[in-house]
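The complex appears here without one of its protein chains, the remainder shown in place.
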Amino acid sequence: MESWRTAVVNADDTHIWVHGYDVTDLMRQAGFVETVFLLHRGRLPNAGERKLLDAVLVGSADHGPGAPSCATARLAASGNRQSVSAAIAAGVLAIGDEHGGAGELCMQLVVDGLAAVAASGGTLEEAARRAVEDARREGRRLPGIGHRSHTTDPRVATLFDLAREAGIAGDGIRFMRALEASAAALIKPLPLNIDGALAAILHDLGFPPRAAKFIFIIGRVAGLTAEVAEEYAREKPMRIKIPVTYDGPAARPLPPQDRKGKQD
Amino acid sequence: MESWRTAVVNADDTHIWVHGYDVTDLMRQAGFVETVFLLHRGRLPNAGERKLLDAVLVGSADHGPGAPSCATARLAASGNRQSVSAAIAAGVLAIGDEHGGAGELCMQLVVDGLAAVAASGGTLEEAARRAVEDARREGRRLPGIGHRSHTTDPRVATLFDLAREAGIAGDGIRFMRALEASAAALIKPLPLNIDGALAAILHDLGFPPRAAKFIFIIGRVAGLTAEVAEEYAREKPMRIKIPVTYDGPAARPLPPQDRKGKQD
Amino acid sequence: MESWRTAVVNADDTHIWVHGYDVTDLMRQAGFVETVFLLHRGRLPNAGERKLLDAVLVGSADHGPGAPSCATARLAASGNRQSVSAAIAAGVLAIGDEHGGAGELCMQLVVDGLAAVAASGGTLEEAARRAVEDARREGRRLPGIGHRSHTTDPRVATLFDLAREAGIAGDGIRFMRALEASAAALIKPLPLNIDGALAAILHDLGFPPRAAKFIFIIGRVAGLTAEVAEEYAREKPMRIKIPVTYDGPAARPLPPQDRKGKQD
Partner (left out) sequence: MESWRTAVVNADDTHIWVHGYDVTDLMRQAGFVETVFLLHRGRLPNAGERKLLDAVLVGSADHGPGAPSCATARLAASGNRQSVSAAIAAGVLAIGDEHGGAGELCMQLVVDGLAAVAASGGTLEEAARRAVEDARREGRRLPGIGHRSHTTDPRVATLFDLAREAGIAGDGIRFMRALEASAAALIKPLPLNIDGALAAILHDLGFPPRAAKFIFIIGRVAGLTAEVAEEYAREKPMRIKIPVTYDGPAARPLPPQDRKGKQD
């Protein structure tokens, strides 16, 4: 088999290097948040960058057992207690564009908006307005706006304040705030959510759109492990009973025609 | 890299063989149930064996959206609609000793019971009684007995009738019926469930204990695909709201000591 | 919590019904392939439909340990032997548009081609030619054509022959054969693969595009269970060594600037 190539991690008999840095140096003198930054950007963060990424990870970690990812992990743990990996993986699988992953769509909106400004002039605010108009016309939900349980998501202002304090606030935050304002004017007032804020921050930190899902997943897995640990510790297997209403065909006999047809 | 070895499937430029049989012969003259049997036993089933395995797969396919595997698949689909594989895999992950997989534990009970009879004499009924006594003494739940929503699982009698008609009923069925009787006498009357019946049949078909999970999963994946298809077709993403009650520590400020400690 | 609704399976204390049919009737008088058809179409198949779906499932079941789904399942089993569900789910996760799931893209091509014919006239052959021209112009790979290890996929002709014998061959087969011919004329001769044949058959059986992935997964899970069973039975954990070549940054010390920056 052809060798697999990688530029991420190298190892020999007695060393491991991450993008060229000895893992023991990273363990001693840096830390996990720096390593996450390094793994995705190929360089170590400065102090402000580290602080922002750290806050994004904390903000993504857990939102309680009712979040789809957490509920999925607990349900899997309810039927399969042989492998915690199975329950955690099930939780990860619930993360997509609809849950936890809308940041990727937001980051793409920012990138596209900036490209439009660069190509045709106009302001970032106008680009955000066009994004809202497009979504309204095509009946699409705008990513990064609205939350099913928060009127104001407390993590958003905190992230934006931290970004300003660290001198990192840039086009990402400006665009998402403009998107929020245009949506309020053209559709209805809806707060930025954690996906939108995470997208703004990660854009201003220089990450590409796909990183939104990666970073959210890293943060959320911490919460998934705690949800699974609590499920094992406090709950019996098979405890969860989902109420179900059947609205399909009434009970009926097998059709003779099909049965005869079957004996080919 | 060293070549991986296999005795299951071979292929060349223009052929695929499963345990030596040309896949096109299997497609034309056999079928999926025969192929499942072949994949796990290395030979094709006779008519009775095929019928029994077929009925086991039908009986495992679906039990509605409230079954942990089905609910897990739907929850994952609720947050991630980019990959049906993700939702189906999440459903598979909920299958373990506690849900759908107790058949493996039952089959091991049968194997151990028969080994005890072979080693020390006595009857299968006595071995089943000892299994019940052991479980009671150690406070373990007996696998294969009891169901959270059925007083009588309709699939059990059907499988055992089919086994008798096909001349396949053997020690597996005898042991599980004895287990049910001893449990009724020593603990309380509880019906055999599908795990117990599947275990009895698969034992009498010559499958090893681990096959119980494999066969259940093959059947259940059919149901998972239908559950996921219906979730996509009828429901909006993020529709599911799990009611949650918090009973942990009250809101509190960060402790100054720990924060100071952090600034190392 | 609001009750979940379903039209697939109903159950009471002593019965289970699939689309209204008693599961014990399905176990006695029908079978697994009929149940798969029923789960996705809401009715039982006739003899010809059943035979075709059966052959599709057999053809999807296994292609040896080198197929990405099978290799992924074996690798997962190599590190985690606590749960066969984990290994099988890992294998399912490797199934997407690129592996095993191209049938969905093919079925969409057929649906779009037929819609174009209905809207603007012309023949199905012309619609297939336009699909090839579009793909060539946009530099996209055509789904359903070409295979990395077969010059002729033996399953294709078998499926199409069976469809003709059963009187089921229709626009799906006609379109995919026209696509193959146009691709040979405009790009290069490449054989239809199993994804393309499965798509043609499922279209002619009346399934919607998404069903291509569902049906492939049901078939493939049978193979995954056999691959995982063999991995457990014949191989040691952690046996697999992937050869890796590192081509990233050379070993380097941590940058002092970043480290200072970190001590905020």
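Lettered A, B and C in written order, each chain numbered from 1.
By definition in this document, contacts are C-beta pairs under 8 Å (C-beta built on N, C-alpha and C of every residue); 3 or more make two chains touch, one makes a residue touch a chain.
Small disclaimer: the values here were computed from a predicted structure and weren't measured.
Student: If I consider the whole complex, including the chain that's not displayed, which of C:Leu38, C:Ala86 or C:Val110 touches that chain?
Tutor: For the chain that is not drawn, the touching residue is C:Ala86.
Student: In the full complex, which of C:Gly20, C:Pro45 or C:Pro65 touches the chain missing from this view?
Tutor: Of the listed residues, the one touching the omitted chain is C:Pro65.
Student: Using the touch rule from the top, list residues of chain B that touch the missing partner.
Tutor: Spelled out for chain B, the touching residues are 1-10, 15, 17, 19-22, 25-26, 29-31, 34, 42-48, 50-51, 80, 82-83, 85-86, 89, 93, 242-255, 257-259, 261-264.
Student: Provide the residue numbers of chain C that touch the chain removed from this figure.
Tutor: Those residues of chain C that touch the unshown chain are 1, 64-66, 68-69, 71-72, 75-76, 78-83, 86-87, 89-90, 93-101, 148, 237-238, 240-244, 246.
Student: Please give every residue of chain A in contact with the chain that is not shown.
Tutor: Missing-chain contacts on chain A: residues 1-2, 4-11, 13-16, 18, 22-24, 26-28, 30-33, 35-36, 39-40, 54-55, 57-59, 61-66, 71, 74, 83-86, 88-90, 92-96, 101, 149-152, 154-155, 158-159, 162, 210-211, 213-215, 217-219, 221-223, 225-230, 232, 234, 240-243.
Criterion: only the chains that are shown with their structure count from here on.
Student: Hey, what angle do you get rotating chain B onto chain C on C-alpha, to the nearest 5 degrees?
Tutor: 180
Student: Hey, which chain ends up farthest from chain B, C-alpha centres compared?
Tutor: Comparing chain centres, A lies farthest from chain B.
Student: Just give me the whole-number Å value for how far the CA centre of chain A lies from that of chain C.
Tutor: 27
Student: Starting from the mean Cα coordinates of chain B and chain C, work out the distance between those two points in Å.
Tutor: The separation of the two C-alpha centroids amounts to 23 Å.
Student: In whole angstrom, how far does the Cα centroid of chain A sit from the Cα centroid of chain B?
Tutor: Chain centres of chain A and chain B, defined by C-alpha means, are spaced 33 Å apart.
Student: Name the residues of chain B that each touch 2 or more other chains.
Tutor: 1, 64-66, 71, 83, 86, 89-90, 93-96, 101, 240-243, in rising order.
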